[in-house]
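The complex is shown incomplete by one protein chain, all other protein chains being positioned as in the whole.
A and B are the chain letters, set down in written order, and residue numbers restart from 1 in every chain.
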Amino acid sequence: MPLDTSTYSLALLRVDGRRWNELRRIHAQIRTQAAADGSSYLEMGHTKVMCVVTGPSEPGPRRGGAGGTGGGGGVGAGGQSKDAEVVVNIVIAGFSSVDRKRRGRGDKRTLEMQSTLANTLAATLHTHLFPHSQINISLHVLSQDGSLLAALINAATLACVDAGIPMTDYVTACTAGSTSTYAANDEGADPLLDLNHQEEQELPGLTVATLGDSDKVVALVCESRVQISRLEGMLAVGVDGCKQVREILDQVIKAQGQKMILDGTVDKGTGLNDMDLD
Amino acid sequence: MTSSQQVLLSPAELSYLHSSLSLTPPIRPDGRSPTQYRPLSAETGILPGTNGSARICFADGTEAIVGVKAEVEKTKRKWDDDAVYTENSHNDDEEQQQDGRGEASNGNGNSDWVELTVEIPGYRDDDPSTVFLAQMLSEALLADGGFIKKLRINRRFHWKLYLDILLISPPLSYPLPLLSLTTHLALLATRLPRLKSEGDEDPFFDDDWAAAPYLYSRNPTTKRIAERPPVTLLVMAVGGNIIFDPSKEELAVADVALAVSIGDATTSQRSQGEDDRMDVDSGNSGGRNLKLLSIRTVDPPSRLTPPGVANAANSAYGHAQVVNTGANQKMPEARQTESEAVEGVWKPPRGGAKAIVMGALVQKVLVRGGVADEVLDALEGVDTS
């Protein structure tokens, strides 16, 4: 356990050579999947996820157990609701981690992430514009190296932008940690930005998702024991990291927009024509 | 089990589709010729964390990713099995495969050395259609007897291969051909660390990934792959026509649909006459020596489509006859009218397919220089190194 912290205090460099406030390389693409309404591919370091959005569309026939363990993470009450239902489906590929570990769809951690994502997006997407409909978001985790939830949120945001679903602003997420081992209350501990898998295992950390470039926190998930005094520093670094991520995602979207204008591809405007604005 | 989700086509549209596909030559909605595959783009080695990986996008936008991971596993064995062992353990019958008798001691493999899972977004992993897909794909692999043997390390250890097949896009068409081709490429790109230990000692491996040999070995000089994993082709018959790689709409009017798995027997030295192997010697035009590994009928959704009603029998056109299709089934005279083919009225196929149609379908797949050859050639063009 002390491996990370001890080397850190000497050179102020982390295991992968980053400084405390450095993000890993983020590479993102949108419109990766021709058949979907919106899609994205996102890499945060070695964490790689793909997202495919279908909808808003008519809710499909309910398959057995879709509301419970199958689909999972639905927000809003099916076709009856006056808001669109956001259904999130996460598939963690067996080959995504170093040791192959298969998680069934009933895995509670995955279900919790599905529910977190659905609630996060439902708060940001203008679901009231699409009554009696459903927005399907399916995410595939191809490789994981820490900050999984953050990567999933960022990828889902990009794909929703690509799908042309009206939303308040970008929801961006990143992780933050602290170099103090948990429970220890040393004052000299530095907060860290964007944890990789090894750091996530050894150090206390949290995932934070914010709305646009405001300080408003949409989701905050902390799963490790940490002194309450560490929280403020971690949250500040995390929120700041989210703003950096937002800049990067914004550039990705703008670059794609420019490319489409140059190519003369006229956006089909999925959902824009038949949407009634109020 | 339906082979894809419900198609929302009216009986009139189905009837139109059926008759245009029955023409000679058939007219397909997307303008392909009957033997033409959808264009595809493919890449391999996309995931550095796996032993082998591949991604294929079909032109209709469907996309799949396959990752292969290998682990060393201790071989379970039964000593008393050597004598009882017979050569026909690799037949098509899954029950016989599953009983997992210790073929390991004979230098062959065991079917549970390979674990194959299919993930389709929106479907549970224990959904019958997902399980059926995984079953078809793994049975093709296992039927190719040479494949399992490659996983043997020594008498005590073997590689356990995990194939995770992900469909990324929504399932727009029946994903079997896509998943099969992607699995094929991923297996071609699969490399296992080079063994440094000898004999039956605990295996240890070379750390140098660059030295890792491919699971499907290449000829050192020509770089050609000597042996290839199986591919599964989806083929269907409408009227007298045989159509390859049908789309969802085409499948909705199929008389019969087959999933045919074939292997490349060109360099196979081990055609020990296992029951299901059938070398096709018809024609001597260049091309591969294909062998048939397995056949499965796929239940086409056409059987679930509601039949159309001819104008002559439709009360909306002033005829007082009973036209409730639900009630029709019970009345013999109504069934009489239904079974007569009326031009322009959709009639879902009933009953099984004729043996001669089945035979023709299989022949068409195995013909030298045919579609199977084309597909294999195209896959060979993909850089898997």
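Some points to look at:
Definition applied: a contact is a pair of C-beta atoms (placed from the backbone, for glycine too) under 8 Å apart; a residue touches a chain by one contact, two chains touch by 3 or more.
Please note the rule applied: contacts and distances are computed from a predicted model.
With the options "Exosome complex component RRP45", "V-type proton ATPase subunit F", "Aminomethyltransferase" or "ESCRT-II complex subunit VPS22" in hand, the undepicted chain maps to the protein name "Exosome complex component RRP45" (source: UniProt). Put simply, the missing chain touches A once the whole complex is considered.
Across the entire complex, the residue among A:Q201, A:S229 or A:Q251 in touch with the chain not shown is A:S229.
Contact with the chain not shown here comes from a single listed residue; of A:M44, A:V239 or A:V252, that residue is A:V239. The missing chain lies against chain A, touching residues 65, 67-69, 72-74, 77, 108-109, 111-112, 115-123, 182-183, 206, 210-211, 214-229, 231-232, 235-236, 239.
Just so it is clear, only the chains that are shown with their structure count from here on.
Centre to centre, using the average C-alpha position, chain A and chain B are separated by 35 Å.
Those residues of chain B that touch chain A in the complex are listed here as 5-6, 47, 49-50, 53, 57, 60-63, 65, 67-69, 71, 117, 119, 121-125, 127, 162, 164, 166, 168-170, 172. Residue ranges of chain A in contact with chain B, taken from their complex: 33-36, 46, 48, 50, 52, 54, 60-61, 63-65, 69-71, 89, 91, 93-98, 100, 102, 104-105, 136, 138, 140, 142-143.
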